[in-house]
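Some chains have been omitted; the remaining ones sit where they do in the full complex.
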């Protein structure tokens, strides 16, 4: 289905550079499961390393936005980009981080509302109010 | 600039149906300022009424997601939909609700990261792991 | 503003290949006005010729869909693609073909509704019902 081969654990073990990233994913997530995204990226070790390093910095390291909020922002982007895989994986991640059905319902309502008003604004070509400009 | 005329306060006052919505916007937001989006929608009273009613239900009514989180989701959608007006207006709204520079920086990092991995996944056509499926 | 120069009528006159297309645009539309899109494409004569020839076949030649319906479909696509220029030019074209304010309002409502439900479906990852499949 993918445009590149997905690396099995056996193939990962035979490449030290890829193995190091997979080991760190498993240690960071405290889980043996490594999803297909990383198995596809394994074909490009430099990209694999840079992507995982960025994901760790952006999504895992503590900050002022809590972890669930970050996942919701991620799903919102993935939804509008029509990335089926990303919606699936990050909705699963959000659930694992405690997303309730009610929160999911409110999230969906906001995403739908934003998409609707975006379309209205783009069709109406509304000019930005000076009040919204940063000086 | 817009594809329809933007209603002035004087024009709004002359149409009871439009005026009722503008009055409610002002009362709900406790501010006299009504932004251009509503002045453009005023040309379509039924759409104006339905849109404001939905926005009130989705964005204003209390729920399990806090108000700032909803704004961040809104900006994420608007960013990917390339809606310049919407990014401006909802970033201003988020700031008014207390968005800090550090939170904005983390939000930007998540949106950028999500857009990058969405593109990678779409180019790699990664198949959804069975683990992410809802039974 | 554009990434290429926009050809003036004088420059058009000096290039027979570009001039032939501009003459045909003017004759077909029965108007002396040629909009900036064609003045930008003039830098690429082969693309200019092919694009105008396709537009004439698709948008101008009579068919089973009337001319106004085609413009509405065009604006819908342009809205979702965030093409400000295209929304402006085709909304103007639709008005010239008789688009009423009420039709515009209904068009906006459909575009907004579709964008909203598209986002909901993409976030929910709804599987296609077998009933919708073409055998």
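The first chain written gets the first letter, and so on, giving A, B and C; residue counts start at 1 in each chain.
Going forward, contacts are C-beta pairs under 8 Å (C-beta built on N, C-alpha and C of every residue); 3 or more make two chains touch, one makes a residue touch a chain.
What you see is a predicted model; the values in this text were computed from it and never measured.
Engineer: Since every chain shares one sequence and 3 appear in place, tell me the total number of copies in the complex.
Structural biologist: This structure file describes a complex of 6 copies of one sequence.
The rule is simple: only the chains that are shown with their structure count from here on.
Engineer: Regarding the chain A and chain C pair, does the interface count as same (over half of residue numbers shared) or different (under half shared)?
Structural biologist: same
Engineer: Please report how many Å separate the Cα centroid of chain B from that of chain C, as a whole number.
Structural biologist: So the centre of chain B lies 27 Å away from the centre of chain C.
Engineer: In whole angstrom, what separates the CA-based centres of chain A and chain B?
Structural biologist: Comparing mean C-alpha positions, chain B is 21 Å from chain A.
Engineer: Report, in whole Å, the distance between the mean C-alpha point of chain A and the mean C-alpha point of chain C.
Structural biologist: Taking the mean C-alpha position of each chain, the two centres sit 34 Å apart.
Engineer: Of all residues in chain B, which are in touch with two or more distinct other chains?
Structural biologist: Within chain B, residues 3-4, 47, 51, 77, 81-83 contact more than one other chain.
Engineer: Which residues of chain A touch chain C once you look at their complex with the stated criterion?
Structural biologist: Contact set of chain A toward chain C: 75, 79-80, 82, 84, 87-88, 91, 107-108, 111-120, 122-125.
Engineer: Could you list, by residue number, the parts of chain B that touch chain A in their complex?
Structural biologist: 1-4, 6, 33, 35-37, 40-41, 47, 51, 54-55, 57-59, 63-65, 69-70, 72-74, 76-86, 88-89, 91-92, 100, 102-103, 106-107, 109-111, 113-129, 131-133
Engineer: If we count contacts the way the header does, which residues on chain C are in touch with chain B in the complex?
Structural biologist: Of all residues in chain C, those touching chain B are 82, 87-88, 91, 101, 104-105, 108-109, 112, 119.
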